[in-house]
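A single protein chain has been omitted; all remaining protein chains appear in their positions.
By letter and in written order, the chains are A and B; residue numbering begins at 1 in each of them.
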Amino acid sequence: MNLLRKISEFLTLRKKKRFIKDQRSRSMHKYSILSIVVLFVILIIMNVLVDLLAENRFVDLTAQKMNSVSEETRKVLTDLPAEVQIIGLFERPDNLESSIYQLFVPLLDKYEELSKGKMSVSYYDPDAYPSIVFGLDPTGSTSFSKDTYVVKSGDRFVIIDPMDCLIFDSYEYSVNNRTVIVGNSVETVFTGSISYLVSGDLRRAYFTNGHSESGSSTIRDLLRYDGYECKDLYLEQQGGIPDDCEVIIINLPKSDFTENEAGLLSDFLSDGGKIIMVSDFSSYPTEMTNLFALAEKMRISITSDIIRENSPEFMLVADNNYYSKGIVSDAYSSLFGIEFVTVGESRSIQLGDYSESDATVRPILASSSNAVAHYVESNPTENLVEGTKYFALHSAIDGRTGRGEMIVLGTGFISADEYISSLGTNDDGIRFFRYLIHSLTGKTVQTPIPAKFLPSYDFTNMPSVSEQTIWTVMLIAIIPFVFISAGIIVYYRRKHK
Amino acid sequence: MIAYYKRELLSYFRSPTGWVAMALYAIISGFFFSSWIPSGGFDLSGEFVFVSGILFIVVPIITMRLFSEEKKTGTDVLMYTASSSLSGIVVAKYLAALTLFLLMNITLLIHMLILLIFGGEINAVTVGSLFGLLLLGAVFIAIGTFASATTENQIIAALLSFTVILLSRFVFIFSEQFRSITVGILSALNVFGISSERIASAGNGVRDAMNWLDPYAKVDDYFIGVFRIQPIIFCVSVIVFFLFLTYRLMEKRRWSQNG
Partner (left out) sequence: MIEIKNVSKYYGDKLALNNVSFEVRDGELLGLLGPNGAGKTTLMNILTGFLSSTSGTVSIDGHDILEEPAEAKRNIGYLPENPPLYPDMTVREYLRFVCELKKIPKVSREKAIAEALSLVKIFEVSGRVIRNLSKGYKQRVGLAQAIISKPKILILDEPTIGLDPRQIIEIRNLIMSLKGKHTIIFSSHVLTEIQSVCDRVVIIFDGKRVAIDTPLDLASRMIGPKRLSLTVASESEYIGDALRSIEGIKRVTVVRSEDGNVQYELLLEPSADVRRDIFFSMASNSWPIVEMRSNEPSLEDVYLGVTSLAERKGGSK
């Protein structure tokens, strides 16, 4: 009963009646409450207004504009010619802090916003919604794994593994086995995928298979963003080259092609096909007779000599003559805007003397004039003549129905997955390789959005261990000690004052 | 007003309080900093974000005494009978506490200098994080000032601001809890046949409204090097609001019926 009365008192604010005698206090009370409420409302309105007015206004102060959507992406999204869906095959993460999804979820929301309804982003956990997977690919031939993104437009789609969009510190990984994220290519990948999916100018690139070719996933992904459909080519099984094939990429095969295969490729060239071939010493000492003969027909001879750069200014590492900066020939550097490409352990590619061919050959990538080429299994001898050696050559012939072109590279540094990942980032080299393919297919592509790298926080002036100790002692002992003793001195002096 | 600013600021250094707060701040941040030196590289913004997470320890120390002591010693009479306005005195005391906080952050500037000596990287993210940290500090000091005005007991004032600041660190967790509670209640009481989507969006509304008040989420942008005006407006609003509450609370004693 007592409680009930108290509640009713509380509800009817009976307590206030006690103050009824005091008009002044009551009006002050009212005024006080009112002023607080008014201030609160004003502040809320102000905040809401600012939120509305300045919603998308911000300045990204980071050097690499880590937090803003690039102009290129904005252009792609505002001019989307077709509907695009992005589906995350996982539950939309709520707490983004310190998870890699903070790089994805807000950015894709931003994409959705910028596309003005042309693009949608949704998240479905395939365990909870198994049907979503069937909707993505009705043929059922693709397996979708959880925790990936699917970018879909019409019937075509691209699967993106978030992990592939992260760039790790390869040194930390190889030496300390730690994964340290140094950058990300989220925008590169997603914007690239979107432009690929909606692109009307779609090219087909075929990668040969069946000769222990090197992995090409990096190149394939990037080509896809450039608007290529990348397919596998099993020459022996397929018995021919598909009609839609515009360029064939032979990436570091380790066994020779059969005569039949070489014949098909040769015909392909005669029909105006384009081939880019990479062969370094990873196939040595296997005889690559048929394949090399194909190049020979284009007046390019692939030797078993290794290029040794003797000019220190072009050497990458002081004590290793076999890793160097390749010089891009004028014709290509003016086209691509790239002057040097990191290469290494390269076969020397020479102008062949196959006189029956009327192919025209021109250099792409060369050493300095102080390089030598020596047989890979022998040591360099003194009597070698220094001169310009070639890492890559281009050859063209007028075939039966078109102009066949072939590019041969003696180094896998800029095309093969194993080199790319172990070298960390060789962005210019990879770009160079892609541009070579574009130069063959005649495709003009927009520059892809560069990956965003976190600034390096490494000390350029690493303190020695003793210096570290001094600083540490200063910071966690001396400075606090000075403060504490100042406090104690003040306390005691004033205590007895 | 200036009189109170000077008195409060100097009183931090007349008693051990100011020194202890500075030492504590220096030790915690210094420990964090020096533990990173051997790794050969350090993103200083990480330290600033870390420090912003321990404000719940630092801020109560510098704000607990601001008003609570006045009531206890009877010196509040001076505030009420001085010809300067009470609001000015509230602002003066707040600014004094804020100044001490800024002085404490000189430690962090020293860390910046050392980092420069090591040839480390200082960029927009670093500076933005420092700014975010200072802004958070300014907000929490306003809350601490108010807490100090609510009670005559320093310890209670400290505990109060400690709790509020600590809780604000976890707004995003509570908001999620409140979302599910709202959804649960609405679903249980669903007599009007509201669709489950509506209920879910109501829950999200509750969550978003709470998250909107999260000061840490507000300054997050600064921690990643993005400058926006909204966090500043928000933080200044919170500061103004709490200082006004403090002023009203002090003023209330003049006309309150409870003596």
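Observations
To be clear about the criterion, a residue touches a chain if its C-beta (ideal position, glycine included) is under 8 Å from a C-beta of that chain, and two chains touch if they have at least 3 such contacts.
Keep in mind that this is a model prediction, so the values were computed, not measured.
Across the entire complex, contacts from the unshown chain go to A, B. When the omitted chain is restored, the residue from B:Ser85, B:Thr163, B:Gln177 or B:Asn190 that touches it is B:Ser85. For subunit B, the residues touching the absent chain in the complete assembly are 2-4, 6-7, 10-11, 14-15, 73-78, 80-85, 254-255, 257-259. Taking the whole complex into account, subunit A touches the unshown chain at residues 18-19, 21-25, 28, 494-497.
By our rule, only the chains that are shown with their structure count from here on.
Separation between the centroids of subunit A and subunit B, computed from CA atoms only, is 40 Å. Residues 13-16, 18-20, 22-24, 26-27, 30-31, 33-34, 37-38, 40-43, 107, 110-111, 114-115, 117-121, 123-125, 127-128, 172, 176, 221, 224-230, 233-234, 237, 240-241, 244-245, 248, 251-252, 255-257 of subunit B are the ones touching subunit A in the complex. Taken in their complex, subunit A has these residues touching subunit B: 18-19, 22, 24-25, 28-29, 32, 35-36, 39-40, 43, 46-47, 50-51, 54, 57-63, 66-68, 94-95, 455-463, 465, 468, 471-472, 475-476, 479-481, 483-484, 486-488, 490-491, 494.
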